[in-house]
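Missing here is one protein chain; the remaining ones are kept as they sit in the complex.
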């Protein structure tokens, strides 16, 4: 082979392989990282305003996780998969989007959904058990929180593909976990996105576990971001507890998609600080020591330190941000403490645009039954 | 990041990425390629004996493809997906294996199955329509030729996994096409193989088409072999029309697997010279000019040239090889010209180890029906 | 019987009109396959949001040529090939529908829709319900199904039972050229996801149908969608044969033979498996008091089981004999040389009719 072909191929490979280590803009001590010029140019530090706005959401996100946990313990909610420790990813996934963009979240991405200004109580409809989903996905351009793993990535590709065909200027962020990256749908979604060259950013929160299964049993690849080259798209990895880093890396990928540059795979290295859900017992499969190692990497602590040191975050601002968080927590408490009534007729109403004769018969039977029971 | 980590990561990346261009040992003009020492060491030229043995099978393979095509035209066989043009891959896939090893072929890999000494007429049972498969997969360690794309790759991983658990010294070669690499099962198979570190060689015959769909609509990755790094295994690409190259690359991968080195992904660049099957019409989606470009790359022509120039292939040997091929073709003709009778009872016999009462009832009904019809 | 006879399809209505206009039916014979192609083409013409995609549906026109010419006519953006991955096709369809399009996807063969099963069951079927109708998924899933073409394994499954059992899916199984056209148009017009089952052995069957007239007839707001409507395909008084898709011609042939033997068999073409037309089916069976359900799929827990269950629930006191089934054996679909043993045949249907306790 000619050396120019070899060089070209090496260059295109390099463009798709992730950085040798996860991108980081602010380190664990809350200090800005002195990145090389190339990295700094590709992943610029967000503006102080952007960071402050994001920090506000970060604090609210943590508060939502805590509040939801409490509501589960009080029996107001059936189950809550907490994103405690992953809030930087949650917040950035929503904030990197414009109004015309779409978000495809999973069951764990409640905070991301709320960060996109979906009503917190509507979000909780699913976890309270009133219905399978509570908000309007079309209005908010936020898909239902997906439970069947990785399936939503294909929906995201479809939305992006339709947007492209219709000439819309929308970008789609599709979220999933490290475990979900093993599913066939992950593969098909990334490949479709690359082949159709559609504006999707795949955002994998690698929180090191799929319920009890550690990453090492999920993949032996150098990183999950190394999967990207196999589809012909760039892959990048970022410190998922560094809000500035995640904002920047996602921002760059979203901009690239918006500019017609096609899809990107972003892997955030983070950690699920709590059990998979309240129904899980993480002590069965990991040590407290391991969890403790991640505590100092907390996304809030480091962001607070950085913003305080930069004199952007004042005591006053911090108080206001705390108030914001408390307001959301209060909304959640109020919403979940008030009883909602469910309507048995709803069982039949939405299966099709119009109920079939069979469903009408079944609805009538149930109504008759309930009327005889005096319900 | 420290420069040593960066170097290490670059080294491990380099070990998993394929060569910048497909490996080739004998070029299109039948001349040995002067590879760099690293490549030459990794992929040595097979011995003249090995090449002669393989060439014999190559000639037979081509003859089988031609004969099968004729039998289809004569109505003796329902359908035949020809591997004309891909015989180097077919032959190498079988010859790289030892007796204790397994082969997982697809519908197109009839020649590979025969090269592993499965009776040609038994192989054709499927395509003649007598039954869904005609040979004993356990006896030959050759799985049934898989129709549902990519599904067999997982079976291959399972066989290898069991072999590893039982301490067997077996390697599994699992075949699929370029199109099949888009299926979710491809992804899951490669990932399982890597995570469980089992002795499988995934062998993708990239013949540029999935029925009518060209590779460019299937993948925009630098190559299919670039998918390997996303699973943490080495990927390699080879000129699939270069029998010596395929033998060598597969041989190296099989040896690596046998030595406990885990799985490898090998992509062979080749071309489907004929329509997908006799039922297909390739002129609807590709030009004659494109096909013509591949004609001079034919695996037989170049191998014959090389072996003749090396004075290994004499006229006498060539004649003997031709006789071998004719013998197989005659076996096929005889086998397919003799009528086989099918037994309606077979419909019910093999659904379970023992027919259920329901199946016995149904079999009795059919027997009764047939006896009344005087069949 | 009028209530049954009144259930006309738009197809029948249109065909009638054509015949009325000039006294005779002058339409040229058209194949089932070409009627489908015309339906796709007309639907793409009438609604920009309709997009067609799948494996080999572009330049090749599909392995059965049903999408023949669509890429030429509407461009690569409206009819295109995808990478080879059925879950991918189905999942992408979900997203495109969420974003306002009306995807019509082709699964190349019945058994090759199985990789998409999770997408179909967990999303396509459930999204409308999950979102209380806020997200509509007007997706049509075209599936060439069933046997009779000597296909190899995995190419002949009758997979309808998997879909009809999944709430949220509309499942259509046309059996005539006219229905191929109108029901595919109905399916594309539906705001609900539709599994559209095409009996592959009938792709080449012909009927004198004026597709233009059908197209015009559909615009008449009086002509309702065929979804949810069975039809009496042949009148008869002694027993009712209930069939759909590839079994309808077999049932009609059996009725022909029976007629020559002095027995009058009614044939109901179910057409719409979900929603099911209980009214037409039950009314038909009540007139004869005897019924045989015919289907190619393995009988166990199938559409045929459901029809038997529904008929006995609704017509119990009209029944002179148990409802019989002539269905596929509970075996995998056999290899080509054995399929004639497997498929419901005229003789097997007549045997079942003979068994309907006429002496009682």
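The first chain written gets the first letter, and so on, giving A, B and C; residue counts start at 1 in each chain.
In this section, contacts are C-beta pairs under 8 Å (C-beta built on N, C-alpha and C of every residue); 3 or more make two chains touch, one makes a residue touch a chain.
Since the structure is predicted, the reported quantities are computational estimates derived from the model, not experimental observations.
Of the chains on view, those touched by the hidden chain across the whole complex are A, B, C. Of the candidate positions A:183, A:236, A:267 or A:298, contact with the hidden chain is made by A:183.
Residue C:324 is the one among C:34, C:185, C:200 or C:324 that touches the chain not shown.
Only one of the listed residues, C:125, C:197 or C:241, touches the absent chain: C:125. For subunit C, the residues touching the absent chain in the complete assembly are 87, 111, 114-115, 117-118, 121-122, 125-126, 129-130, 153-154, 161-162, 164-168, 274, 276, 297-298, 300-306, 308-309, 312-314, 316, 319, 321-325, 329-332. Within subunit A, the residues in touch with the undisplayed chain are 78-79, 126-132, 147-149, 179-180, 182-185, 210-213, 217-219, 279-280, 284-285, 342, 344, 346-348, 351, 356, 358-359, 362, 366, 369-370, 373.
Mapped onto subunit B, the footprint of the missing chain covers residues 102, 131-133, 136-139, 143-144, 148, 151, 153-163, 165-166, 184-185, 187-189, 191-192, 195, 346, 349-353, 356-358.
FYI, only the chains that are shown with their structure count from here on.
In terms of the distance between Cα centroids, subunit B is separated most widely from A.
Put simply, the C-alpha centre of subunit A and that of subunit B have 42 angstrom between them. Among all residues of subunit A, those that touch two or more other chains are 184-185, 187-188, 191, 195. Residues of subunit C found to touch two or more other chains are 82-83, 85, 87-88, 115.
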